[in-house]
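Worksheet: one structure, shown below.
Note that one protein chain of the assembly has been removed; the remaining protein chains are unaltered in position.
Our next item is chain A:
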Amino acid sequence: MAIRRGRGVAAINYPTGMNLGGDPTQALVHSTPTGNFMVTLSSVDLGQGMKQIMAQICAETIGVPTDRVVVDTADTDTGPHCMGTFASRGTHRAGNAVIQAAREARQVMLEVAAEELEVNASDLETDGQGNILVKGAPQKSISIFDVALSAHFKRGRSISGRGMFLIPRSYPEKETGAMKPSTCYAHACTVAEVEVDDETGEVTVLTVKNVFEIGRALNPKMVEQQLVGGSWMGISHALYETTEPYYPNRDHGGTDFNQYLMPGPGDLAQTEIIVLERPSADGPYGAKGPGEMCANPQIPAVANAVFDAVGVRIDTLPITPERILRALKAQAAN
């Protein structure tokens, strides 16, 4: 009986969004009278930071600082249509819709500015600080604050835009069954090192080294945070989480979240995160969906590391001490 060490590797690719009956998201953008911008969505910020990302995307497209954008999410009674925040689709789908809406709003904004400055709208540019300038003659400028006031009170225009992003439904080809379930894939690879006690079946994950290819990281700190937390959650899925920890005996099964096992702060593997940025062709400013995939590659990597350590292949999750001991017993019997 000994503690045995093993190493496992796994790689995944993960589609951004889904493709059942088509995958649409709409967005609306409008200016307030003082030149702030409102993004209206039905997409939900679950805490992953969607509001921040949508504010960045809107601000970048219109040409204003991010703090000039307010994002209103998740009233499905009154907001524009969105399929929802799931399948890692929020940044990609809603972001593309926000870009389209913000472009339309920007065009109206430039048209109003052009009337005020008595120039052609195509000769205008934004400085990203809240001003609109004549290209090549930056002394001739107007603040977006004044443009909004003019639109609202003088020229009777709505600085607003509509955005609609749709991944249409893909039907399989009759002959081959080939289809295009997704237009955008994120990728990841994990190497996990574990120790397995072959007497107790207990697994300790010593290190996880993760590489994530997630398109452009629109907010690098938030991406890192998502990936660190996701890596932990992947280990949690691999080794701990189940609603039936005492299967097949339901008498002692978990009854609520108090008995739903997850690793705590004392059970952390040494975690390394490397981000590769390969901008996606159809993503908003090159983004992909890093949401769910960040918790996926750790699971097969840990299973492979357990196999490397003690030579048993566990194909049911989570990989509990009981399952390892039963497999070791079966292995010894053979």
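Convention: a residue touches a chain if its C-beta (ideal position, glycine included) is under 8 Å from a C-beta of that chain, and two chains touch if they have at least 3 such contacts; residues count from 1.
As a working rule, contacts and distances are computed from a predicted model.
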Leaving aside the chains you can see, what is the UniProt protein name of the one that's missing? Options: "(2Fe-2S)-binding protein", "Oxidoreductase", "Cytochrome c oxidase subunit 4" or "Amino acid/amide ABC transporter membrane protein 1 (HAAT family)".
"(2Fe-2S)-binding protein"
One chain is left out of this view; which of A:165, A:232 or A:285 touches it in the full complex?
A:232
Absent-chain interface residues of chain A come out as 46-49, 221-222, 224-226, 228-233, 256-258, 262, 264-266, 268, 271
